[in-house]
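Input: a single structure, listed below in structure tokens.
The complex appears here minus one protein chain, its other protein chains still in place.
Per-chain numbering from 1; labels A, B and C assigned in written order.
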């Protein structure tokens, strides 16, 4: 079984990259099911209902989120009915949403969980290392993929080893840069610190470089400006051995001007 | 011309990886000059004189540092004579050291500069976007490599575009995880968010996973414990066109149990 | 009824100030029961058993803690039997201790609760605004005092209004500086952003100024050095109307070289 996880879909360019390349990637790699992080889908922050539905129509089975889950307030209107949406399990209790979902794919029950990182993220959220424990104890799915949406490599690696052998894969999101550390941990869990972003290629994590440079030079907010131009499609492909439900191979999929799709 | 930049050398395993693989890599890739980030060389934090000299003997021409520059206080005893050591240019003014150095390699004058990142690093340091400007204006070297030692991908990408066309390469360090975003920016500067660490392979940024997991679960400090076992050698290879002094190719060098040296 | 709450007792000078002035203050103000924050009692960080018992012998009924609860690891040896010790209720679940206790004083049942603040404190701890809710719902005590151990005035004020009318008093600790904002909130809860520290008077939050200045100038750690010299005794006096169990008056008690005890 092949599972594809697409990294943070960012704005219109991100959505177009999904529409264009997801069909090609699915066919090339014989992908069975697709998940994606959608926290940046609508104009770089959040996810409105129209785009949520667009991503589902594109063939994404479940959408995870992150620190930008509630950036577009429209989400409060449709989140209770959004049965394919997963928001951080360790979000503040006062916020709506579901943090872990199971879907059926062939004869496998696949769980996807979303967690917000610990360090430099949001102190209002609960500790992901605490929150995951009861879920792991009660989980009866065949395959369990965790999107760990975090800033630091230390958090991500520590979390990977923490659940190593207890989940199928931990893939990181949030930094918008793909890491080249995809591998299988000692007890069998597939791991990658960050999948990277699907969105504008010449950009600072999706935004126009000039605006971020100005913020860094002046210490003041500048208008939020999405980058334009060519796009990139970043995802991670997990190959599952259906006899053991273990991931036997984890592979970066990188499509951008430097790595054209072949 | 081929320039190799080795990522954060971490502890005894990191030093052994350098001793073992640097000669092989130099030969295989016909490397002309080697630089390395050495902030974690001595027991994971800092750099004592013995190890500084060991790295030079291994063939490293210049050593950059980072937030752990002064972690071993012995450095105050030898830093004034350490003519191959480069510490963050934007460090507090009260600290000794040199932030940028030029060496001659063949008929080229190569400058290497070390900067500490802006976000989630040390507020006592100066803004790297400010500090670099006068250096760029007065610089007359042929080739200029910047080791941007920072936490966030946003800082790193913004800095890359900020100096794009004005320096030869910006390579990131500090996260200890290699990023797969090495490429040439629009105006010609080679860029990679992070080279990654040279040190223990099964580890959380060099440390034993158990100790970091315990910190994350309990919020208390645990003894600093270096990971053991197999090592990894992570570096980035820059190919310079000597007629233009521009980097024409940037390539990850990754040696670890999953990627054995061939 | 008069309740005295002593702010962070810091090191040997703090302990001596308690031993010297607590008897005088108790007599002068006719204090019925004394609580204190003890997170800095042992050499400025943590609380060993000897000092825990010393504070109880001085007449302190319950001791609250903070971010330094576990700084002296000896606490793990005696915390389970320390029936007068209260540690942050929102600490990580993996840590031992009790976050809220009730004692009987006359015919009143007095609850004391300890919470760690939200902002710039420890992301591994739970959100104090969430954690307090179930406790308030089940609480049947007559009087409830919360020690909110936090950094920012925003957190503290917000928390005060959040529980206004639901607890008797919220007194802040951790900044080691007394605030002059003690008053009764609109719905009846007594509030003060910070009681301040009981310890060395000429100091930077208890430490020698020179060491902290050096840290700020250099961005590197310096040896932890407690300040010497004269001491200060900072506490807050709550006057409770026993017919309503409400605090009718909140008053700073400030004894230092500038404010000698009379």
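Definition applied: a residue touches a chain if its C-beta (ideal position, glycine included) is under 8 Å from a C-beta of that chain, and two chains touch if they have at least 3 such contacts.
Keep in mind it's a predicted model, so treat the numbers as computed, not measured.
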item: Contact list for the unshown chain, restricted to visible chains; value: A, B, C
item: Touching residue (missing chain; options B:49, B:124 or B:183); value: B:124
item: Candidate in contact with the missing chain, chosen from C:20, C:152 or C:239; value: C:152
item: Those residues of subunit C which, in the complete complex, touch the missing chain; value: 118, 120, 127, 129-130, 151-155, 157-159, 161-162, 175-181, 183, 186, 193, 196, 202-205, 209, 212-213, 216-217, 252, 254, 258
item: Residue numbers in subunit A that touch the chain omitted from display; value: 70, 91-92, 94-95, 122, 124-125, 216-220
item: In subunit B, positions touching the absent partner; value: 92-94, 118-119, 121-127, 130
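Rule of thumb we're sticking to: only the chains that are shown with their structure count from here on.
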item: Fraction-based call for subunit B against subunit A, same above half, different below; value: same
item: Centroid-based (C-alpha) most distant chain relative to subunit B; value: C
item: Distance between the centres, which are taken as Cα means, of subunit C and subunit A, whole angstrom; value: 42
item: Between subunit B and subunit A, distance of the C-alpha-averaged centres to the nearest whole Å; value: 29
item: Subunit B, residues touching no fewer than two other chains; value: 216-217
